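Below: the structure, in structure tokens.
The complex appears here without one of its protein chains, the remainder shown in place.
The chains carry the letters A and B, assigned in the order they are written, with residues numbered from 1 in each.
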Amino acid sequence: MTTAEKLKKILVEELNLEEVTPADIDDDAPLFGEGLGLDSLDAVELVVIIQKHFGLEIKDMDEGRTAFQSVRALAAYIDGRLKS
Amino acid sequence: MPPVAVTGLGCICAAGQKLADCMSSIFLGRGAPAPPVRFTSNHPVRYPVFEVAGFPDDPAMIRTSALGLHAAREAFADAGLDRDSLALLRVGVCVGTTIGCAMSNETFCRQVHAGIDPGMGPIEVIQRSNPAAVIAREFGLSGPCQTVVNACSSGTDAVAIAASWIRSGICDVAIAGGADELARITYIGFISLMIADDSRCKPFDLNRKGLNLGEGAGMLVLESDAVRAARERKARAFVLGYGSACDAYHLTAPHPDGAGLRRAIGEAFAEAGISAGDLSFVNAHGTGTPDNDRVESRVLRDLMPGVPYLSTKGFTGHTLGAAGAIEAVLTAACLERGEIPANAGFSTPDPELIATPVREATPITGTVALSESLAFGGNNSAIILGRGESS
Partner (left out) sequence: MTHPDSRIVIRGIGAVGGFGCGVAALEQALSGGEVRPGRVALPMTAVSDMAAFMADTVLLKDFLPVKALRRVDHYSRLALLGAHLALADAALPEADRAGLGVVIASGHGATGITFAFQDSFINDGDICASPTHFANSIHNSAAANISIMLGAAGPSLTVSQFHLSVPSALLTARQWLLERRVERVLFGAVDELSRLTSHYWCRQHGPAADGTLPRPLRTGADTAIPGEGAAFLLLSREEDAANGGYCTLDSVTTGRNLPPGPLSASPGLLLLGADGIQATGRRYAEAAAGSRIACYTPLYGSMPPGPAFDIASAALILRSGVVFPTPAGDACDFPAAVAKGGEPVGPGPVGILTLDDDDGHGLISLGSL
């Protein structure tokens, strides 16, 4: 399973995305606002989710903002940090 | 609405265990947050907090209620009221809190997790510790008993509710305020929301990163004119007006334009029959979180331009359900003193915030001040206090 696929499954489960399946999530769709419709509270939850599932700490939201653009961006961010 | 007299004040927080000690410490610019002593955390960062040092835990009740009781004792003594004199009056109690009503105990939860049948002791202590009921029992109060759990505006709301009871004749006297202890659950919670500063909080500063939690209690004795006349007691302050409105916007984020806060302040002005020009100063909520301070400074600039303002959270930390009450007490005491302290933690102005807080202890003119609170859940409350007769 690719990081992006794993992420989609985690997002649906951990954020209780109602009426959305992992397959429905477009890799490039924005996570916040339009797109998945997440908000500021989901953003901080996402920080915890990344910590819990990937062991990566995101120290502040400036760091998070870039990574949280889309599933593709987040997967790239995670893969990049796991390699280094 | 007619003013309601305040005849007694009590305050305990990191700045001191009595109001006079808090005031002298604050005006000397003393105090700094430090990592919590009362509990540990396995979080890699140690976030500083404002703890009340030298206040022992009471096994019979939760710390929140012990802090509330401590401030209530000071306020009643200040008002010259004891158990015997209170027994002859209809006395209500209204206390704001967050932790004081939470049916949560980590020891209990950990036992459940470990597969151990959890003991009910901690939960039973919580059941006996309702912060308003503890004060009612201790002083034998016979009137209405109300614990307000409006998150961070609870203390402000509780004082205003008690004022309403006095105005309408439901009570002769009311003790009102707020109490909250520093707890692991809120400490971890605010860190998880990424709105805790890992250094001293910096309300309204460019480099603000979040709040420091604090603990404590503030209490005010409110009294009807009839009882006060009979007791020949001078007022230390007056409650002149109050307004409250909900953003109806988001669970944790304030409305970006401060919609609810604007309405709350407008209502408070109308109720007190004053305008912004009458204000000596504003005791702002000023938690030091980026969002709160941005919204608040915008509203301060628009509705109360030129009025000096400060946040006292750089001395007390954010005491959650107690904050509005502690700040109401400090507001009354500053009106009495004719001076407000510096907004501790502020050094670099934020170009995005047009209004800036006072940087040093500043003499004030006038007799009226406003204290405001913004809460999770979107509630906004503003209370207007007037200087008493004893200063």
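In this text, a contact is a pair of C-beta atoms (placed from the backbone, for glycine too) under 8 Å apart; a residue touches a chain by one contact, two chains touch by 3 or more.
Predicted, not measured: the structure shown is a model, and the values here were computed from it.
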Chains still shown that are in contact with the chain withheld from the display: A, B
If the hidden chain were put back, which of B:F50, B:F76 or B:W165 would touch it? B:W165
Checked against the full complex, the residue among B:M1, B:V125 or B:I274 that touches the missing chain is B:M1
Where the complex has a chain not shown, which of A:I10, A:A29, A:V44 or A:M61 is the residue touching it? A:V44
Which of B:A71, B:L86, B:A179 or B:L193 contacts the chain that the document leaves out: B:L193
Touching the hidden chain, out of B:V37, B:C109, B:A230 or B:I354, is B:C109
Of B:R231, B:H250 or B:R294, which residue touches the hidden chain? B:H250
Where subunit A meets the chain that is not shown, the residues are 15-19, 37, 41-42, 44-45, 48, 51-52, 57
Could you pull out which residues of subunit B are in touch with the chain that's been left out? 1-2, 41-44, 90, 92, 98, 101-104, 106, 108-110, 112-113, 117-118, 120, 123, 127, 130, 132-133, 136-137, 141-151, 157, 161, 164-165, 167-168, 170, 185, 188-194, 244-252, 259-260, 263, 267, 375-379, 381
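Simple rule for what comes next: only the chains that are shown with their structure count from here on.
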Between subunit A and subunit B, centroid-to-centroid distance (C-alpha), Å: 38
Can you check the complex and tell me which residues of subunit B touch subunit A? 44, 192-194, 250-253
Taking the complex as given, what residues does subunit A use to touch subunit B? 39-41, 44, 47-48, 57, 60-61
